[in-house]
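Below you'll find the structure I mean.
The chains shown are only part of the set, and none of them has been moved.
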Amino acid sequence: MTKAMVSILMGSKSDWPIMEQAGLTLGSLEIPFEARVLSAHRTPDALFSYLETAESRGIEIFIAGAGGAAHLPGVIASKTLAPVIGVPMPSQALNGIDSLLSIVQMPAGVPVGTMGIGKSGATNAALFAAAILSLKYDHYRAQLDKYRKKQAQAILEVAHPAG
Amino acid sequence: MTKAMVSILMGSKSDWPIMEQAGLTLGSLEIPFEARVLSAHRTPDALFSYLETAESRGIEIFIAGAGGAAHLPGVIASKTLAPVIGVPMPSQALNGIDSLLSIVQMPAGVPVGTMGIGKSGATNAALFAAAILSLKYDHYRAQLDKYRKKQAQAILEVAHPAG
Amino acid sequence: MTKAMVSILMGSKSDWPIMEQAGLTLGSLEIPFEARVLSAHRTPDALFSYLETAESRGIEIFIAGAGGAAHLPGVIASKTLAPVIGVPMPSQALNGIDSLLSIVQMPAGVPVGTMGIGKSGATNAALFAAAILSLKYDHYRAQLDKYRKKQAQAILEVAHPAG
């Protein structure tokens, strides 16, 4: 079995229908990943235990989805030197503007690479991870190139919207 | 020397001019406190060490000021059962609306009692801590009662604004 | 019958489906409470009458839910020294951002410990009340500890979201 290179984390199982897009996209690019539910607020100790061994097990990048006072990506970033990509969940009351600000407005010193709110953001988190891995592994660059070309082709095929 | 009952924490020394209001107000109510700069993102290990011994040293309530992706109050709340009071700093770009949402929109399970943005919020954090301590210690209730009456008196004295 | 220690107030019966979460959570922690519909704007006199006797009847903490120009928590706080916890309702037009700002942005001198918008906020109001009572009553600290551990356990059981 291939070792996971990307870790997809989320604070609640209810985030999975959105974060699943990250998994599906990584899968389509043949990038091995693992997904876990771990909460910065409700299971901090389990989260820290997970983070302590993740990199030695082969994880190179973390993707973290979180909603509301969305601390998960920032808390991960405080404990690792690896790139952390944050995905704001569309929160119930405020549609994710709270999640976005809680993730992106990190203080100088501890960055989180933030994506857009919701499913598009989750998909893009996977593509951004692929772009990072492409710098190091040539075959991921080829995968990413193929993905982008296929995506362009899909748009060009519906060029006449009313047709 | 009296043991501190309230801990005032902030992520950066630049938050002190605002958080100092909490200290001054606690002081005027004769509630012993200590103040520390500890960052959830930049010094997580030092923060966790501090939290491990705080309650055994006598801390009953935490007041935490934070700005931007303001995780400090929520990270403290994830590691203690004691009441955590959050004070949103008026952040540079977004005036503190980011700080407010990052503090108040906590997930079900781990609450932070959130105050208003800036100096008023810091003052109120101290008064809220006093209200909590008043349930247990009668002399703080007397102090708080005196504070509120003095404050009412100060307004009544300028009742004619143009005068 | 046990005397209520926490009072849950709301301005309209239509707030009950959200504020009920506070009641259910207090119940699960075995903290006795009472719930009342009393409006700061529409029944101010009945509200003030209620507040005059509440503490002598044993109420130690007020939890108040309100929406829109959400004055109820602040009006209660103006008439008591006890801790007041505010829960912003998800208002019809503005999703609760109006409720949140109307509750949290209290002037220096009269604090309201504000929770997040909606059901999570109502649950957290109860947990925050429990954290306050835990300082004074040891058995509530034990209850709260048990609640937090159960909640952590529930997350760890679904750690593999896709599984």
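For clarity, chains are labelled A, B and C in written order, and residue numbers in each chain start from 1.
Just so we're on the same page, a contact is a pair of C-beta atoms (placed from the backbone, for glycine too) under 8 Å apart; a residue touches a chain by one contact, two chains touch by 3 or more.
Just so it is clear, the model here is predicted, and its values are computed rather than measured.
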>> Considering just this structure file, the complete complex holds how many copies of the sequence, given 3 are shown?
In response: 8
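Please note the rule applied: only the chains that are shown with their structure count from here on.
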> How would you label the chain A and chain C contact, same or different, if same means the shared numbers make up over half of all numbers there?
Replying inline: different
> Quick one: chain B and chain C, Cα centre-to-centre, how many Å?
Replying inline: 19
> Can you give the whole-Å distance between the Cα centres of chain A and chain C?
Replying inline: 35
>> Give the residues of chain C touching no fewer than two other chains, as numbers and ranges.
In response: 116-117, 120, 148, 151
>> Could you list, by residue number, the parts of chain A that touch chain B in their complex?
In response: 11-12, 39-42, 44, 67-71, 74-75, 77-79, 91, 93-94, 97-98, 101-107, 109-110, 112
>> Quick check: in the complex, which residue numbers of chain C touch chain A?
In response: 90, 95-97, 116-118, 120, 148, 151-152, 155-156, 158-162
>> Help me check something: in the complex, which residues belonging to chain C touch chain B?
In response: 21, 60-61, 81-85, 100, 104-111, 113-117, 119-120, 123-125, 127-128, 131-136, 141, 144-145, 148, 151
